[in-house]
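One chain of protein is taken out of this complex; the other chains stay put.
Going by the order they are written in, the chains are A and B; count residues from 1 in each one.
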Amino acid sequence: MVAARRASTWLFLSPWVITFGVFGLFPILFSFSLSFLRYDPLNPAGAGFVALGNYAEAFRDRAFWKSLANTGLFTLGTIPATTAGAFLLALALDRRLPGRTIFRAGFFVPSVVSMVVISLIWKNLYAPFGALNALLKFFGFGSVAWLQDPRTALPAIMAMDVWASVGYYMLLFLAGLQSIPRELYEASELDGAGAWARVRHVTIPLLMPVTLFVVVINTIRSLQVFIEVFVMTRGGPMNATLTTVFYLYDVGFFKFRMGYASAIAYLLFVLILVFSILEMRLLKRRA
Amino acid sequence: MKRFRRAALYAGLAALLAASLYPLVWMFVIALRVPGDGGWRPSLEHFVSVWRSGPFDRYFLNSVWVAAWVVGANMLLASMVGYALARRSFRGRRVLVLGVLATLMVPRQVTMIPVYLLFAKMHWIDTYAALIVPFAVDAFNVFLMSQYIQTIPEELEDAARVDGAGDFAVFFRVVLPLARPALAVVAINTFLTNWNSFLYPLILTHSESMRTLPVGLALYAQGEHSVDWGPLMAGSALATIPILLVFLVFQRYIIEGITRGALKG
Partner (left out) sequence: MRKLRAVETVLPAAAMLALSLVSLFGCAKKQTGEVITFWQFFDSEAIRPLLVRFEQAHPGVRVEMQQLTWQSGREKIIAAVAAGEPPDLCELGSTWVAKFASDGALLERTSQTADLRDGYRMWETAEYEGRVYGLPWVLGTRALFVNLALFERARVDSLPRTWQGLLEASKKVDGLGSDVYGFGLNSGERYVLYKKFMPFAWGNGGAVLSEDMSRSVFDSRQNLEALRFLTTLRASSLLEKQDVLDRSFIEGRVGIVLSGAWLLRTLEKEAPSLRYAVTLVPRPDAGGTHASFAGAEVLVSFRGSKHPQGALELARFLMQKENAVALARAVRSVQPAAVGAEDDPYYREHEADRVFIEQLRTAVGTPPHARWAEIEDIVNESLEEALHGSKSPEEALREGSKRIEALLASSS
């Protein structure tokens, strides 16, 4: 019986184990080993072992630190905004509201569009004579060089990112809200709890698994922000939008230093791992 | 008071809705206008020129074919795995979970060359397999399913077991139907990512007959330093319209399916 159960467990797991083993593990181990080499993809035969040299270089590399700071700012800025926004939208649209389907669909629509397309559209909106500056002008303000001013470039990309992803996480929260049994609300209402108390003591704790999922997934995604920067600013102006993944892409494919790029990738990997574990600990304790 | 709050809520939501839709409307505006005398006039010119720039019907079919396989595979396989993860304890669980989480955490920019090397050795470059098989079980979906399955009361499964159902029967007859909301999310999520996926299809295909829609569109309207906004936005709209249609047609199932909840269904 136990053996049969174990067999079925692995049968259930097999699709994952196979695809992970072939398409997941190999590229990771390969690129991880590159992080200890001086590796030029145009001349693989000329690779040389440098031990921890690439990692040591990263710690001395100004641009790398700058990219970490930018990435951190992006993540710390977008995740609370996206999570809170998605949660509030889900709360608002979970109730019986005429036309809620239209609202749900409307908020979700940006997430069906590819990030490349979104970045292109927003690049157009942020242009010096684009829609956003036209709006400012209409209200009597001067125009802003959104993507050209080192002070506004990163916040501009962050705002776009929140816009693009909030609807998707709203949907996840909506799904989570549905799994909360109505009886729990009714019970707490009988106890005399107000609307806000119900949200605090019933909704938020019971949504913890969904919140955890949303926050962790968003962290993993945000710390690897790339497409937005690739399409809109290419790291500029003055490295104000140089994110870590964009930097390692530049190091690997423009400077042909794939070994160093891999080392940066695995430093970032450790960071993502630490953040995710911290979030899981923190949010699980709250639940 | 209550009426006022409701009106305020509506006004707020409506403003947000406008902000949510405006950029996409703008995309269509740019795509649908051409310079006329002194101003703009509406025209389908940009769409025509994009469509003529390559065999887009083929690109479209490729995208549909690949997305259908990847979505189907994920709905089935990711929920199988998610189920095992949620319900079973097994040796090596931690290692496996960490390993798969790692695939999400390592930037693709450094695994791209190893992936290419692997596929070249397997002679999978320029095949549908290269676009489907590696994406058949997405880690994100696995965790989503396992997260959701954890919220399903285990007693329901036990009841089925008492009735003499085997492991797979329990999975297919009890778990899957109850996990429908999460399956819907998996389906949309997979379809969206796959439909919009650009980098891998670009790197892993060579011939025109294997290109997917995003790859075909990227070849047009963007030079080294120049951007033709009209055709570019028309191309972006072309890539977006099918997915919008899918969403609008199925949104009842997608959103209402999620909101109805499976526990009562």
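Basically, a contact is a pair of C-beta atoms (placed from the backbone, for glycine too) under 8 Å apart; a residue touches a chain by one contact, two chains touch by 3 or more.
Just so you know, these numbers come straight off a predicted model, no measurement behind them.
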**Request:** Would you indicate which residue among A:G48, A:P80, A:G99 or A:P128 is in contact with the undisplayed chain?
**Result:** A:P128
**Message:** Among B:A78, B:L104 or B:I132, exactly one should touch the missing chain; which is it?
**Reply:** B:I132
**Request:** Using the definition of touch stated at the top, determine which of B:L16, B:V97 or B:A160 touches the missing chain.
**Result:** B:A160
**Absent chain, residues of chain B that touch it** = 35, 37-38, 53-54, 69, 72-73, 76-77, 80, 112-113, 116-117, 120-121, 123-129, 132-133, 136, 160, 163, 165, 168-169, 172-173, 176, 198-199, 202-203, 206-208, 210, 215, 218-220, 222-230
**Request:** Provide the residue numbers of chain A that touch the chain removed from this figure.
**Result:** 40-44, 46, 127-129, 145, 147-148, 150, 153, 230, 233-239, 250, 253-256
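Following the convention adopted for this analysis, only the chains that are shown with their structure count from here on.
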**Complete:** Between the Cα centroids of chain A and chain B the separation in whole angstrom comes to 16
**Message:** Per the contact definition, I'd like the list of chain A residues that touch chain B in the complex.
**Reply:** 4-6, 8-10, 12-13, 15-17, 19-20, 22-28, 30-31, 34, 41, 89, 92-94, 97, 101-118, 120-122, 124-125, 131, 163, 167, 171-172, 174-175, 178-179, 181, 209-210, 213, 217, 220, 224, 226, 245, 248-249, 252-253, 258, 261-262, 265-266, 268-269, 272-273, 276
**Of chain B, residues touching chain A in the complex** = 9, 13, 16-17, 19-24, 26-27, 30, 73, 77, 80-81, 83-85, 88, 90, 96, 99-107, 109-111, 113-115, 117-118, 133-134, 136-137, 139-140, 142-144, 147-148, 150-151, 167-168, 171, 181-182, 185, 188, 192, 195-196, 198, 214, 218, 229, 232-233, 236, 239-240, 243-244, 247-248, 251-252, 255-256, 258-261, 263
